[in-house]
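Below is a structure I'd like to ask you about.
Of the protein chains in this complex, one is absent; all others appear in place.
Now for subunit A:
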Amino acid sequence: MSTSPITQGIDDRAIGAVHPVVRWVRTRAAWILLFDIALFALFTALSRNHVFFSAANAESLLISVSQILLLALGLAMMLGAGIFDLSLGANLVLSSVVGALVMKSFQAVPGDASSYHDIPLAAVAGFLACVGTGIVFGLVNGLLIAVGKINSLIATLGTLGIGTGIALLIAGGSDVSGMPTALQLAIGLNTIGIVPIPAIAAIAVAILLWVVVRFTRYGMRTQAIGSSRVAAERSGIRVRAHLLSLTVLGGGLAGMAGFIDLARFGSTALQGHANDALGAVTAAVIGGTLLEGGRISIWGAVWGAALAIILRTGLVILGVSAFWQLIVVGAVLLIAVLLDRVAAVRRTRSARAD
């Protein structure tokens, strides 16, 4: 039986083709990049002798960005599927403590940082311990969320406390130091050009994840789950296994960020990551990753992380109190979320207008 074309009935809303450049300029990532550049110019103009625009500052910005970026990338992937993770900062700290203790076990004379007999081996073991701990942390989160069906906010609030507590316990309450100096020279403080090695690693992860999100089945399914979990399940996707893989990924990246602490400072930084979750959420959300899930913007997270760090560093250089930095970063996060709200309301209205 033949039918008349359904064209007239269904095609009742025309959507014109848009030039790729125009489409890019309309993305949140583009706006945030432009905002980054504007802020950079502003701080350069305001800083004494324009020190903000210097190789040394660029280097310090980049190394600071790398940790927040790793957390933000993991978070963006998880948010894409509708998982919120508050525990990333705690994961970072716990991973760095475990990694530090593993590395110290390679000291010939316990407590003597100059007595490592095989530094490369110690470094590799430390790295694997950091990433491994991060993965286990992520796996626990994933089991609570995907199998235990606990709301991700509550699950990771719980593991935030537990992880921080375990880190403090096994570290004995104070930072674990005495990492090999060669590790700092080779990785943490080493650069290629003006780009620190940790930043190169973080950018490599960003590029990899961008490819995953944009071109692979994994990225598509991640966003499908966040967009409509029911649709994903009805399409035959193993949603629980997928969610587990995401929390493991996010955990592994947090572990990697923990290793950067060791490579950079030669010790853990127990007190240094209280606001990392705020920074990571800010970076991911400002960048256009939807809190409700369904849309991941990897470049948005990159420029969002840069924004958080430029703000923080710029305010330091201008001599603004550290308390103000927290306020400004928090306010920027709220503004970004409010912008999302406005856009969502507009979308709903235009959908209702059908």
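Heads up, the rule we're going with is that a residue touches a chain if its C-beta (ideal position, glycine included) is under 8 Å from a C-beta of that chain, and two chains touch if they have at least 3 such contacts; residues count from 1.
The rule we apply is simple: contacts and distances are computed from a predicted model.
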UniProt protein name of the chain not shown, from "FMN reductase", "Radical SAM-linked protein", "Oligopeptide transport system permease protein OppC (TC 3.A.1.5.1)" or "ABC transporter ATP-binding protein": "ABC transporter ATP-binding protein"
Contact with the hidden chain (one of A:Ser105, A:Asn151, A:Ser174 or A:Ser235): A:Ser235
Residue touching the undisplayed chain, where the options are A:Asn91, A:Thr159 or A:Gln223: A:Gln223
Residues from subunit A at the interface with the omitted partner, ascending: 1-7, 9-15, 17, 215-218, 220-221, 223-224, 226-228, 230-237, 290, 294-295, 347, 351, 354
